[in-house]
Every structure is written in C-alpha cells, then in structure tokens.
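Below you'll find the structure I mean.
Apart from one protein chain that is not included, each protein chain of the complex appears where it belongs.
To keep things simple, chains are lettered A, B and C as they appear, and every chain counts its residues starting from 1.
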Amino acid sequence: MVRAAVAGASGYAGGEILRLLLGHPEVEIGAVTAASSAGQPLGAIHPNLAPLADRTITDTTLETLAGHDVVFLALPHGHSASIAEQLPDDVVVIDCGADFRLTDEAAWAAFYDTPYAGSWAYGLPELAVGATGKQRDALRGTRRIAVPGCYPTATTLALAPGYAHHLLAEHDVVVVAASGTSGAGKSLKPHLLGSEVMGAMSPYGVGGVHRHTPEIEQNLSGIAGDDVRVSFTPTLAPMPRGILATCTAPTWDTFTPAEVREAWVDTYADEPFVHVLPEGQWPSTASVLGSNTVQLQVTLDERVGRVVAVAAVDNLTKGTAGAAVQCLNLALDLPETTGLPIAGVAP
Amino acid sequence: MVRAAVAGASGYAGGEILRLLLGHPEVEIGAVTAASSAGQPLGAIHPNLAPLADRTITDTTLETLAGHDVVFLALPHGHSASIAEQLPDDVVVIDCGADFRLTDEAAWAAFYDTPYAGSWAYGLPELAVGATGKQRDALRGTRRIAVPGCYPTATTLALAPGYAHHLLAEHDVVVVAASGTSGAGKSLKPHLLGSEVMGAMSPYGVGGVHRHTPEIEQNLSGIAGDDVRVSFTPTLAPMPRGILATCTAPTWDTFTPAEVREAWVDTYADEPFVHVLPEGQWPSTASVLGSNTVQLQVTLDERVGRVVAVAAVDNLTKGTAGAAVQCLNLALDLPETTGLPIAGVAP
Amino acid sequence: MVRAAVAGASGYAGGEILRLLLGHPEVEIGAVTAASSAGQPLGAIHPNLAPLADRTITDTTLETLAGHDVVFLALPHGHSASIAEQLPDDVVVIDCGADFRLTDEAAWAAFYDTPYAGSWAYGLPELAVGATGKQRDALRGTRRIAVPGCYPTATTLALAPGYAHHLLAEHDVVVVAASGTSGAGKSLKPHLLGSEVMGAMSPYGVGGVHRHTPEIEQNLSGIAGDDVRVSFTPTLAPMPRGILATCTAPTWDTFTPAEVREAWVDTYADEPFVHVLPEGQWPSTASVLGSNTVQLQVTLDERVGRVVAVAAVDNLTKGTAGAAVQCLNLALDLPETTGLPIAGVAP
Partner (left out) sequence: MVRAAVAGASGYAGGEILRLLLGHPEVEIGAVTAASSAGQPLGAIHPNLAPLADRTITDTTLETLAGHDVVFLALPHGHSASIAEQLPDDVVVIDCGADFRLTDEAAWAAFYDTPYAGSWAYGLPELAVGATGKQRDALRGTRRIAVPGCYPTATTLALAPGYAHHLLAEHDVVVVAASGTSGAGKSLKPHLLGSEVMGAMSPYGVGGVHRHTPEIEQNLSGIAGDDVRVSFTPTLAPMPRGILATCTAPTWDTFTPAEVREAWVDTYADEPFVHVLPEGQWPSTASVLGSNTVQLQVTLDERVGRVVAVAAVDNLTKGTAGAAVQCLNLALDLPETTGLPIAGVAP
C-alpha cells in the first residue's frame, strides 16, 4: 500500500485522479490539496466522490505534500517545477501538466511563457520506440514522469503505427480533434457556460498556435526519425468528456489497404488499453467514457493517397488521470492495468 | 468464483450488468445471450465492453443458460417467468424485469397485460422494514430476486424515511421524475432519435398509467402500514442516463425542519450507497453517473405543509444493473459493495 | 415605425429581444445598452445577431435611452424602477424583470430584498380574467407593462383553465418544472459550466423559496377567487432553452375526463400562441424552440383525483422576450402576432 497526495485536487484532472485512486487496490489517498478552494470539504467541489465528501482540501505546500510515497501534480502549467524540485528524490512524482513534456527548449519557448524546466520520462507507455520497443520500458521504476497532453495521446497513438512501419510522409499531416468541454478546465469563461456549449461546435487555437502542437510533433518525429510537421486544429464539442482525433497523413509511396491495416493491428496487438476495432467499425467517444481505453481505426484513401486514422479517448481518463495511474503502476512495478477500467460507461 | 450468465445481454440493462461484472472480483462471465442479435459479436452491440468484444452472443435458451451459478435476466416483461421456473432451484436468478415485483395480483392485472407470475424477494436492500429493519435481511442467501424498477428505487428511497418516521400523509403524494433516455431502452422509435431527444423535455405515461406506479405504492404502503396513493409523472430528459425524482407529500401534522432532516439522516446513516447530502446541497444525476450511489436531499416547505425529497440515481446502475449486482452480493453472502463503484464519473 | 431601445442587451433576455425585433416589421432598433460590456461591439457578445454585429453597446443611462418610443428593460431585479420613473409617460416601457409583477407588497417583501416598487399591467395576454375575459384587454394601449416570469407563464397557462372552470381545489397544488440553463442567465458560476450541466438534472430553490412562487400563486388565486397555495420545485435540465412545467392539482369534486379536457380546449380555442395538443400527444420543449408558442396537454388521473396539466414554452421567447414583443404589439394596437414566430425550430 502506497500513500498518494493529489495537488490540484479541485480541478477536473485532480478529481479524476481521485476517482481512479478510490478503485485502486494498492493506493491509499492522503493529502488532497488546492489553492483557492483550500478549507472546503471535497464534497462541495466534487460531489461525485461520495467516499471522500468529508475530506478537507488543504493548501498546496511542501508541508501538506510531505510524507507521501506518490505525489500527483494536476496544476496549471508553470507551477509544477518549483514543487517538484523540493520533493525527495525517492517520491514518485507524476505531473499531469505540460511542464516536463518537451525535450526541446526552443519548442517550449515558442509555445509557453514560463521558463523551461527540462523534461521527465514521457508517460505514454504505448509509444513506439525504435523498431520494436515501447516507451513503457523507460517508465518502470522511474520517479519523475510527465503525463502527456490529451490531444497528443490521441493523435500520437493514432498515427504512430504509420511512422513506425514507414508508411507515412512527414509533410502535410493534418489533425482535427474534437474535445469535450472538460478539456478546457473549470475556468469561468462565458463561452464555457452550458447555455453556450450545448449545440455548439467551435474551433479554437487555430493556425498552429495550440500548445499541444510541438508535443505531437515531438512524438511523431521521434518515431519517424525525421521532422514531422502537423497542422493541428482543436475544436470544442458539446459533451463533457472525450476526444475524437481525426488524423490524416500522405503515404510516401503506394501501399495496399492490407499493409496499412496490418501496421496498426500489429503495433497494438498486445496493448491492454489500445483497441484497433474490427474493420468497418469506427471509434466513438461515448464508448470510452470513464475508461483508460483508446479506440482506434484506420483506412487508406487511395483516391488521394492519404491514410486516415481516428482515435477516441476520454480526455480525463486515458487523456490525463488514467495515464497518470498507468504510469504509477509502472513506476511501482505493479501490473500496468491495476485499478484502471477498460470498459467505458455507455450508453 | 461464481459463473454468471446474462440473458438479454444486447439491451442497455444487460450491457450494464456486463460492465459491472467485468469489475467484480468474484464473478466469471459465462453465457451472454439475446434474441435478435444472437450470433453477433458482443463488440458490435456494446463497443464499450472492450474486453468482451469477441464474445459471441448466443440464443437465450435453457441450454445456453445451463451450467451457471447465477443467471441475470434482463428481458422484456413477461419473458422471465417461463425461463425462471425451469432453472434449478440452487441457481441464483436475478430478474431485472417487472415480472416478480408486485405482490398483489390485482395491481399487476391493472397495469400489465401478461399473466401474473407471483413475486420474489424484492431487491431493494435499503428499504425500511418495520421499525428498524431493512430489506437486505430478506435477500441474504436468497435464490430468486426481483430487482426494483428504476423509478421505484429513486422514489421509494426518497420518501421512505418520511413514512418510517410517521411524518407523511398517505394522500396527495406527488412524484415528478426525469429520466435519461436509456430508461426507454433501445427500441427504434422516432421520438427516441438523438435529433428529437436533444433539447427536449417531455412527459409520458401521464395520468397514473405508468407501470411503476403500483410498485411505488406497494413500497410506500408497506412502510406506512396503510394505502399510499401517488400521482406519478415520468418525463424524458436530454441525457443518456440518470433519474432525478422530485417527490413531495403533505405532512400529517406540524413538524420542524430539524425533525424532518433527522428522519432522513437517521434512516440512511449506515448505508454505503445512499448519501443524504449536507444541508443546502441538492442531488444531481451527473454526480452519480455509472455508480451505484443514490444522492438524497430533503426539505420542509412550511408555507404549504409539504416535505420535498429529491433523489438522483443512475437508472442503469443503482436503478437496474448495480442493484442486481448488489443483490447478487447479498445472495452469495459477499460484502454488499463488492465490485460496485460508489464514485460517479463526473464531470 | 417605432424606435426601440433595449436596456440590458448583453444578457440572454436582451439578446432574444433583439433577435425578435430584427424580424419585426414595425420596429427600428435604437440604443443597445448594458453595464459591464458597454463599449464592446454587440457581435462579440451575441455572435448570432449578425445584422447587429457592428453596433456598439452603450451604457444604460437616461441619455442613451432618450428619444425612443419603446424601452425594453432586461435588467436584474431592483434596477428597473429607478430608470422607469424617469422615462416620459408616453414612452412604452416593458420590463422583463420582476420589479412590477407583484400586486401584494407583503408577498414582495417575503421573497425579494429590494424595496417594493408597485405593480404594472401584467403582461400575460392569455390570462383568464373573470368568467370570459382575458388579460389582453388590460394591455391594449398601456404604457407600462410587467412581463411575467418564465415559470409563472408556463404554470399559470397550464392550470388556469381548471380554476376558470371551477374544477380544481386550491390546496395541494404541486408544480415541478424543468428549465434550460439560459433561465439561470449568464452568471459565471461553476455549476453552470457546460461540463457540469450536460448529463445533469438537478433541483434548486426547493421548499417554497423560489421567487416565482408568489407570482404563480397571485395568478391562480386571481382566477380562483380564493387563495391558491403551490408547492413549486424548479429543476435545471441539460438543454440551453425551454421550460417543461408539470402541474398537478386535486379536483374539488368528481369530474369526467371529457369535462376536464373541454375546459382546457375551450379556454384556449382562439389563442394564436397557446396550443392544446390532440389527445395523447404531450408537449415537448424541443417543439417550441425559438417560438412564442405554448404547448399544452391535460389529463385526469382518476385513481388519485388529480388533474395533471403540462406546458412547454421557450423560456427566452414566450417565457420572456416573445411575451415582451407580444405586449408591445398590444400596447401599440398592432396585430398581436406581429413579428412573432409560431413554429419552433425543430429538430
């Protein structure tokens, strides 16, 4: 049994970490900290977390975080570094923010306004590394892990097989992704009001300015062994959770539909959380709600010489908190699926 | 480890039973049967149940159901009796349909068009029985259990403390409940299309004709020791899951708000799945999504001399499949909460 | 052609008034005023109002409101009186707030925290007055009109025929109404975020404390000629617009279903905006979206001796802005339906 603290517990990511930890047999929930809501009962912030309703949220300080084996950071970007560097080296620190995801300082500087803090082990266990490896090998026993962004998780897993199997070109990659509104967090902005959101599909961060762009490119370039450039457009969809990433890239040569399909099936054959659906069945965000599962499908558009790969994830689960718990399992050498739901809550 | 079959697995209730059983440590999933979708892979019907995607749905017959320790029946009403009577006595049979809920043949005949089949132990463990008892005592070790209807679960638990503590009158009880569309099942009717449902609140079964009416009255009358009559109006709400039952009844004498509150708090103090919220916080269906939890709140409207009690449940979980698993736990003498989520998937 | 100003144009009610005025052949839109958003282009606040996108919102002052034939007030309660008393007597002033709705100062004091300002002609043209009259007679040519609240509109029209035709008792009236989130306005509160609202049915203002309660009672008591007391519970539903009011009251004697139905059909036979649906068809908020129409249905629950009447309206149209324009038409002696859509935007 390990004892885990959650810093940033009042947000959606923090709440989802707590929900998952409630079902984790090897974790005991310790401090639950936040900034502005400190002093309130957790039940006033997350009424869904009934067993924790009477817990009091405390301030996020070194004192409140002390004495835990694991600390989850679910803070706005730029806040993790100062805390992380003061935590003992043997504490497992899992950062759900962006602070330690990028390995290239210039890429960081081009998209973020806080100082570059370096990079940690990248918490996407299913990421292809080299010809046959996976990123999970780099996560076992680690003590500092950067959980990927939600869009990069969906997009990278969707396109990775095409680069791992040398099918896709590096140019003219286009990703259009729809996200549920929880991806925008809990900030009180008029366009996030329910009255505005329902019935509304709308893009944001258009034109290559969304901060997940360099992370997607870093992942795909790493597999391709060459610079992949991505046109990435996120959209907000009228649902609380879920990401549907529609990803398309030109093939660099002529391939058959069977070659394409085989690359995807082969890459994820042994993955417990990544499901390449049977031919003809396409992913739906509704199918993965609340689960750590990625649904994938791929096809070849021979008319235009492009592969179209589509991924569905729950942005708060596999997209954030589920990935964090999966990484914890690897850090602690537990079975990777411990405490993580695979079946989505549907309909 | 017990082996469980699910008959009627292609419907929403059947799918939810399977989702919960996937997380149940003492149950192995056996036959998965249905009528019209027999022969299809389960993944084509319930794409959310990734670990069962390759299972083939078989016909619902005595042969396919044989060899199981537990059989869940999630069939249209009128279909359970013929199957149940042919299953061995030592098999635990849990019926999610209406067939065995009503103890009064006349009440059955007034609302249903199939022959009366008798009644089984009523699967609402939290139901008050006598001065201090609960219905769970009647469920331990039982082999035949009738799972309550979703509206009766919400409504009964909302009003029961008022009758158990002799606060409420038997007349002019009014219940207006909103249900997510999964409560209407998967039947292909135009008014259930997404295009029609979104943005739509609409009543149905108005005027005392909904089949859950006699079940609600049976439950409340049982506690009150006298005939309770209920005006019950269900409405369809633009959400996939959830029931919000707004229940109001006159007090028969003058009571204080504190007396009212104490009755509710007292009744459910030790219940793992029933949460009377702190004063001022009201239930929301969003908070209980996918969980076996009931959120409750109550107040006294002194202007008009009525108690208003509101319950939120997930119609498919505590309202159907979660209750079924909870009953299974009691039937098998397992801890009552085994395999059942208490925290809802929110936001 | 009259010239109309809209004060409080940045809110949902103000926006809806502007939308309707854009389609009104006899009205020219003049000043568009607000408080905190003054100086901004209207298109930044209401991107749906394309033809007015370049209009600049000005401050709400006597100067900006001067020189108009009509002034619509869509302000928070308590703000209308000070402005209204300084506007010339011959200007038509139509208040969408609560300030001038209640005729009983004690009722106002029990529910509101600002000084009582008196009452204006009540803007519900279809309200029964005496044996055969309607409230519209009191609105023709008037210069000061108080537009009803959205819940009172739906509830009053639903139950009025039962009191006008002496069918209903004054006690144990119960109303449970579901409202779209725009009814809660544009205030930036966490529970109104899209992430929280979707999938959520939740009550608020429970126990007789909602401010529309005395207005509903005033209307029904006026028709009944005696004090009607109402248990009123509003709920928030996952849709942007719409109210579904489920209203039930005991009959004071035994009546037949035909007598009940005839009362409702008869009351609204000549009303352009109130449609009593054919038997068996129930109202839906989706059917009246964006229109000034009220859908009604009624039935008698003979088991419990209660009438159940259900009304659907668009809270922003017939519930607020449409009623305001309808009142304007009466004030100006225009045909009552001028510029008002009867067909809802569906699906």
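Observations, loosely collected:
By definition in this document, a residue touches a chain if its C-beta (ideal position, glycine included) is under 8 Å from a C-beta of that chain, and two chains touch if they have at least 3 such contacts.
Being a predicted model, the structure only gives us computed values, none of them experimental.
Among the chains on display, the ones the left-out chain touches in the entire complex are A, B, C. Of the options C:Gly43, C:Gly78, C:Gly118 or C:Gly205, the residue whose C-beta touches the omitted chain is C:Gly43. Contact with the chain that does not appear here is found for just one residue of A:Thr246, A:Thr267, A:Asn292 or A:Asn329, A:Thr246. Contact residues of chain C toward the unshown chain are 12, 15, 18-19, 22-23, 41, 43-44, 46-53, 182, 198-199, 240-241, 275, 277-278, 281, 284, 286-291, 293, 295, 341-347. Where chain A meets the omitted chain, the residues involved are 172, 174, 176, 178, 180, 193, 195-196, 198-204, 206-208, 213, 229-231, 233, 235, 237-242, 244, 246, 248, 250, 282-287, 289, 297, 299-304, 306, 308, 310, 312, 347.
Annotation for chain B: contacts to the undisplayed chain at residues 12, 180-182, 184, 186, 188-190, 192-199, 238-240.
Here is the rule we go by: only the chains that are shown with their structure count from here on.
Because contacts link each chain to all the remaining chains, their graph is best described as complete.
In whole angstrom, the spacing between the mean C-alpha positions of chain A and chain C is 45.
Separation between the centroids of chain B and chain C, computed from CA atoms only, is 37 Å.
Touching of two or more other chains is recorded for residues 198-199, 240-241, 284, 286-287, 289, 347 of chain B.
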